[in-house]
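Note sheet for the following structure.
Every protein chain of the complex appears in place save one, which is left out.
Chain IDs A and B follow the sequence of writing; residue 1 opens each chain.
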Amino acid sequence: MRPLILHPDRLFPADPRTRDIARALYAEVALLPIVSPHGHTDPAWFATDANWSNASELLLAPDHYLYRMLYSHGVPLEALGVPAQGVAPATDPRESWRLFAEHYHLFRGTPSRLWLDHVFAEVFGFEIALEPATADRYFDTIGEKLASDAFRPRALFDRFGIEFLATTEGAHDSLDHHAAIRASGWGGRVVTTYRPDGVIDVEHEVFPRAMARFAELTSEDVWSWPGYLAAHRKRRADFRAAGATATDHGHPTAATANLSPAEAEALFRKITGGDWTPADAELFRAQMLTEMAAMSVEDGMVMQIHPGSFRNHNGGLFASHGRDKGADIPTRTDYVTALKPLLDRFGTSTELSIILFTLDESTYARELAPLAGHYPCLKLGPAWWFHDSPEGMRRFREMTTETAGFYNTVGFNDDTRAFLSIPARHDVARRVDCGFLARLVAEHRLEDWEAAELAHELTSGLVRRAYRI
Amino acid sequence: MRPLILHPDRLFPADPRTRDIARALYAEVALLPIVSPHGHTDPAWFATDANWSNASELLLAPDHYLYRMLYSHGVPLEALGVPAQGVAPATDPRESWRLFAEHYHLFRGTPSRLWLDHVFAEVFGFEIALEPATADRYFDTIGEKLASDAFRPRALFDRFGIEFLATTEGAHDSLDHHAAIRASGWGGRVVTTYRPDGVIDVEHEVFPRAMARFAELTSEDVWSWPGYLAAHRKRRADFRAAGATATDHGHPTAATANLSPAEAEALFRKITGGDWTPADAELFRAQMLTEMAAMSVEDGMVMQIHPGSFRNHNGGLFASHGRDKGADIPTRTDYVTALKPLLDRFGTSTELSIILFTLDESTYARELAPLAGHYPCLKLGPAWWFHDSPEGMRRFREMTTETAGFYNTVGFNDDTRAFLSIPARHDVARRVDCGFLARLVAEHRLEDWEAAELAHELTSGLVRRAYRI
Partner (left out) sequence: MRPLILHPDRLFPADPRTRDIARALYAEVALLPIVSPHGHTDPAWFATDANWSNASELLLAPDHYLYRMLYSHGVPLEALGVPAQGVAPATDPRESWRLFAEHYHLFRGTPSRLWLDHVFAEVFGFEIALEPATADRYFDTIGEKLASDAFRPRALFDRFGIEFLATTEGAHDSLDHHAAIRASGWGGRVVTTYRPDGVIDVEHEVFPRAMARFAELTSEDVWSWPGYLAAHRKRRADFRAAGATATDHGHPTAATANLSPAEAEALFRKITGGDWTPADAELFRAQMLTEMAAMSVEDGMVMQIHPGSFRNHNGGLFASHGRDKGADIPTRTDYVTALKPLLDRFGTSTELSIILFTLDESTYARELAPLAGHYPCLKLGPAWWFHDSPEGMRRFREMTTETAGFYNTVGFNDDTRAFLSIPARHDVARRVDCGFLARLVAEHRLEDWEAAELAHELTSGLVRRAYRI
């Protein structure tokens, strides 16, 4: 059996002088509380504080970073506890875990490996590495610990030093869990985020159901344009009451539009009338980004735009297993033309704040840094999804800093539903940022005291200001 | 107060062995004279040799790199001495300077910070850093120095060791300042560059006025196609007489066209007749690049093509403050298809020389290096504008050298109107190039004597040959 060691200098640059600087910077921020302004944990966990079940169901089956890699090597999803639609998950969780352990070498060089080893060592206390020979020991130990009080969601929340955690709910979500969290008297700050895609994207199969629920929750005539807008306003207020400071928009592109009220209403009638083309659907999403910006100017919610993912690319898998099965693939994304309609309307606002994300790194230096380095309303979200990794974060800093500076960025997002990995992810981000700052200091492009100030900003200051926490 | 220190090893790689090599290479070229073949300084400075006024008016208000960053953080341009159109600049320069000092931390990690600190330390002799507490001291000292003889334009030109400085004038510019410089008997070599965009881009609001002036200056019937071409020939001759060795073309795209004479004439009639579409305007710009290439084959002027900037993106700011206010945003740029019509006509020429620039770094390795590594008439301009920075220059070398080699590049352009920063910019380029060469030597990919030869070429040899100086 191999030892599992988290080296204290991991992720720092190898050059000894640079590493010393990185180590000193990291020491300043390593223990700061976690502020997680964007993620996908399940609020039910914190509402019920129920124990999780076992390693496979908690760590493997919900994590598309993991099962997509095994799937790419021919492992059927069913064998990992990810069932086909309408089929009961028949897999024994222990068998899934063994299969995972057998393929764990596939993750060498990936962030999943870094995160998981951190979870294994720091959260569960393992001192031996995961491999086929230790799979059962892992499965048993994790199972036992998860059954204990110390590993219930709220206990871990506190142990992880989380000061603020945002989840993401749809416009058609009841927010009951958030209400339960607040009613429970527990001190953990778990808030929601307004994600209205379900009632905006007519191409999503949830649209009819979401609209019906939207109507129900708001008592508005959501099938009329004024009623639809009023319903958004009501729900945004509900979300703000549940602690939300931000909205989130996951669109195929960054397209925005700035139609006249009459044009917008006519388009809405087409969309809701069912007689729309894909171009209409795209234009409606585009227009709604601008409508959401208008409401953000009113109510102060920060907008997040996450464009550029081709969802459910694998047609066969979509048919058998449904959406969100690790088959979302990034596409080339334009921001300069796409955002202009919205910016022509709100670009000079100093009230509005929009955080832009990308899956297309070629836009970092070319489009996003120049946009954020000019417009008062634009900020750059951190390296996202496939790029939330040591090399991805390094490229983000290298390609955005010189034009946008550090102060037009917003700190780190863990963006995860893998709750146990949150400390690991923030730790990776802090280490990579300190490594980048250390290089600037070593190359005499920044003074050491400035780098220390920036390390605090990147960890703590920027995220609080950007998300209005 | 913090000290202001320019570390002698700044911008060199941190690894000690590589740094030693970089230091040795830099020592060979640090003091070579400055050859600046492309820039935007005002020839009036050298014609009149009048003193500049104060820190804000010289360093801040004309520098869109600086005020765009403050604007992105909500500082109104007016407060920085950049007035709205038709409004007298009411701001007290000292107040602007204080505001700038207050926000100086925003520039951490940006090239502006490197350039400014160099200007503060080397040009003005400051030994304390700019911060709110030192803003007045800075403003006063700079003001006093600027009022002295030693800080007049020609004195600084000599002190900076500038051997050649090209400015940029429009086809409709009188060149009076250049005439005055030559008539003055002063020995400084300040030449012009032929930039005919104003009489080519019918979408630019200056077009009618520029054409009228073009007619006046050339006594040609510029509203007829033969007269228009003849006018270009005359003005190119005027510019060559004013020392120009190059033309410059700042187009939205790199599109070229190769119409028949009859088609070109018909298009010209459409453009000048006023009944044109945006596609016509684009086609005319495209055709004119090819016409300019034809004239370059005749008169030997080197062509520079600077495509890919979406000008004046911020509609609100454009309405209030007009063009060139830091709101130009790069866009994705194609070269392979775009340049083909021109290259089909002149691609095998060994007389023609075209220097290509880009704001889209994804084209470095994919399009530009392969093009320049094949066509005799193509060379690669240095990392431009947003990419004129340590990381940007490093990426340029890393992504172009292996396919195009060093010898299809043309040395450094400072491309600036910030005259005082010229030595700083050339110094950054020399340091980054020496750092890149040092890595190749440290990795045994280049011999040390070759690197020394290349350091000289990148600083001095290539620019002279490429710009036919």
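FYI, contacts are C-beta pairs under 8 Å (C-beta built on N, C-alpha and C of every residue); 3 or more make two chains touch, one makes a residue touch a chain.
Note that the coordinates shown come from a computational prediction; the quantities given were computed from them, not determined experimentally.
Looking beyond the chains shown, say which of B:53, B:148 or B:348 touches the absent one.
In the full complex, the listed residue that touches the missing chain is B:348.
In the full complex, which of A:390, A:405 or A:423 touches the chain missing from this view?
A:390
Which listed residue, B:192, B:358, B:408 or B:421, touches the chain dropped from view?
Only one of B:192, B:358, B:408 or B:421 touches the chain omitted from view, namely B:408.
For review purposes, identify every residue of chain A that touches the missing chain, sorted by number.
That gives, for chain A, the contact residues 2, 7, 9-16, 68-69, 71-74, 105-111, 114, 310, 313-317, 326-332, 359-362, 386-387, 389-392.
Which positions on chain B touch the chain that was left off?
13, 15, 17-18, 334, 336-337, 340, 343-344, 347-348, 350, 362, 365-367, 369-376, 378, 398-399, 401-408, 439-440, 442-447, 449-450, 453-454
In this section, only the chains that are shown with their structure count from here on.
What is the distance in Å between the mean C-alpha positions of chain A and chain B?
40
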